[in-house]
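Of the protein chains in this complex, one is absent; all others appear in place.
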Amino acid sequence: MKELLWLIPVLPFLGALLNGVLLRGRISKKAVAAIACGTVGIAALLSLGIIADYAMSIPAGHEGWQPFEQDLYEWIPAGPIKTTLDGVKNFTIPFGFLLDPLSCVMLFVVTFVGFLIHVYSVGYMSHEQGFQRYFTYLNLFMGAMLLLILGNSYAVMFVGWEGVGLCSYLLIGFYYKEEFPPYAGRKAFIVNRIGDFAFVLGMFALVAHFGSLKYTEILPRIAKNPELITGAGFLGLTLAGFIALCFFVGATGKSAQIPLYVWLPDAMAGPTPVSALIHAATMVTAGVYMVVRSNVIYQLAPGVSQLVAVIGAATAIFAASIGLAQTDIKKVLAYSTVSQLGYMFLAAGLGAYTAAIFHLGTHAFFKALLFLGSGSVIHAMGGEQDMRSMGGLKKALPQTYRTFLIGCLAIAGIFPFAGFFSKDEILHAAAGHGQWVLYAVGLITAALTAFYMFRAFFMTFHGHFRGTHEQEHHLHESPAVMTIPLWILAVGAIGSGWLGLPGDWNLMHHFLEPVILQPRGVEVAEHDVSALLLALIALAVAGTAIFLAYRIYGGDRGLEKGRVWAERFPGVHRLLSNKYYVDELYDATAIRGFWATARGLFRFDAGFIDGFLVNGTRNLTVNALSLGSGLFDKYVVDGLVNLVGTVLDGSSRVFRRLQTGYVANYALVLVAGMFVLICVYMVWRLS
Amino acid sequence: MPEITTHHFLVVSFLLFAIGVFGVVARKNMITVLMSIELVLNSVNINLIAFSYQFSDLTGQIFAIFTITVAAGEAAVGLGILIALFRLRETTILDQATELKG
Partner (left out) sequence: MDFLVANGAAILFYVFAAIAVVSALGVVAMRNPMYGAICLLTTFLAVAVLFLLRHAEFLAMVQIFVYGGGIMVLFLFVIMLINLHRLPEIRLFGRQSPLAGVLAVILTVFFGWFFLQTRFGPANPSPEKLVSFIDAQQQVQRLGNSQAVAWDLYTQHLLPFEIASIFLLIAMIGAVVLGRRL
């Protein structure tokens, strides 16, 4: 069964090939949906089978555990290179897949949630143009994401990394006929690219040092001999620090952390299922996956790890605060995603890699649920996304209402929903490492999360309907093809939390343990903090926040109380609703600077190089040549010609006088000639 | 009286030749020019006859016959030209026949 691992990424690519190239425009919507969902569905079943097969093969005590590796072919035989560790060695990049506990978890999340979202999309996109194009891109994305998580080297991961970036661009700009979506797509791609640049630098450092990019050739080696990368590196960092930092910058791009998060809110221009899949459950988690995969390196770079944790926490609270003032339901969820990703990086930075992955998994379920639920609401509202026009949808959309409530409770971290367990594990890790500032930030963020999620919940589903009459008539619950995935995700949003119970029952931790390589000589300082106490504190905080939200937005209150609070702090409200003006800041500095530089370079090229050098040389040559040629022609050639003419003219002027017209003159000349001849004869006779 | 030698005849020949040449070059009336040409030809004949006698060779006399023949032909053609010119210019003065000028 494990040998069929390669089939998992291939199936979605096959679906994309069929829908995008071979059967383009030729089959019915039903067939398109069947192909798209079918390939992902089969991949999902296959994943389950392979995971089971692999999980069974892991011995209980993790002794002699091996990852399952499957090299398909030698992709890039680059030849001999000089590495700092091993001298000259042959550098090749094989194309292959790796199956270990970490990739198992990711595989399950991606295929399962992916499949559900595919099914949901059939209903959501049924009235849209470009149905086949949508599913082509979605399948393409699935294939790339699976490459990313199943790859056995950083190179294959990078292929998937770029692939999901591309599909993100394609899907954000899906409604390309409008003005904003293509811009948002470009923004996402370009910001991603900045991160990718750093990622590649990190890969280069690895190649230069180890001469390989395969996980199994690098990571265990580092674990055994940490001194390999704790020596000097670049920019005052150790090599471990440099690589860790480079990878993390790449992660901030892909996973929307400070400072490269700005593309995620604008990515909401894409269809809602896309937001659910790509920008909640899967693509944005790639950065977390990458950091966790490279955990050895981060463990040996404590400074950078701390930076990761700090940025994670900062992003979490920053994004949460923006979410308080948003009126677009999808924007609320987008900032919520950024915030929750911050949590995951906080965990990773603290060294709690399993907690990060655990939160990744639970987040995938409830965030996907929330996005699909919002999609259901938007679908019912005929495309309206502004919550100020919603209200009282509880009666019209009962299933959406209930599942959305489950999602909100999960994200708020309420027992017994999933978010409670995963979020608390992260906070426990922070407290356990003695990072009380980070703990406080995490706790406050939890409060903010609960508050703004329920604010959105109440604004949407409670109170009176605030939209137009046409919208009111249009309200209807979504079809089963959309509500069934909602319920399945809801089950996940509840049940997935129970995989990570604190203490010895932490199945997730046990499962992932072999992946967290313990480098020799690194000690983890643990404070013993009661998990129970922290859980209670968190619950209390969240509960208070939900209560506050209810007091302001809940019941029949509508928007007035919220507006009152906004008017009390106008400056803060403006700051939050304008996202701290970060986009404007970027625009004023980086973007304008970039355009100014580009324009300047263009002017340099066009003006100096083209104008002065090229055209100048041309002018010089042409003018000099033509001048020279002209002068030559004028004075030499023409001179000669004119000389001939002048000579002829002058001589003819002289000789013309011979032609007097008088016959007598001619006769005289004749006689004179005879006279000369006689003289000649005389001379001849005399001599 | 000294004996008449060839030299005497040569002198006469020269004189006639010179007068004839002068007439050809200096006179403006074409008829006179043509007549002067006849004078030149006559002087040549005198020369030929003188030498024919000197060397007792008939060749000189034969040549003189031909000279006369040519002179006759030339006179005829020349007078033809004169008549053509007169018809064109209503005059026989050579000064007024300057088409070749330039």
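Letters A and B mark the chains in the order given here, with residues in each chain numbered from 1 onward.
Just so we're on the same page, contacts are C-beta pairs under 8 Å (C-beta built on N, C-alpha and C of every residue); 3 or more make two chains touch, one makes a residue touch a chain.
Remember, it's a predicted structure, so these values are computed and weren't measured experimentally.
A.B. asks: Pick out the residues on chain A that sit against the missing chain.
C.D. replies: 662, 664-665, 668, 671-672, 675, 678, 682
A.B. asks: Kindly note down the residues of chain B that lie in touch with the hidden chain.
C.D. replies: 1-12, 14-23, 25-29, 31-32, 34-36, 38-39, 42, 45-46, 49-50, 52-59, 61-62, 64-66, 68-77, 79-84, 86-87, 91-95
One rule holds in what follows: only the chains that are shown with their structure count from here on.
A.B. asks: Nearest whole angstrom, what separates the Cα centre of chain A from the Cα centre of chain B?
C.D. replies: Averaging C-alpha atoms per chain gives centres 122 Å apart.
A.B. asks: If you look only at chain A, which of its residues touch chain B in the complex?
C.D. replies: The contact residues of chain A facing chain B are 656, 659-664, 667-668, 671.
A.B. asks: What residues on chain B touch chain A, complex-wise?
C.D. replies: 21, 24-28, 30, 33, 94-95, 97-102
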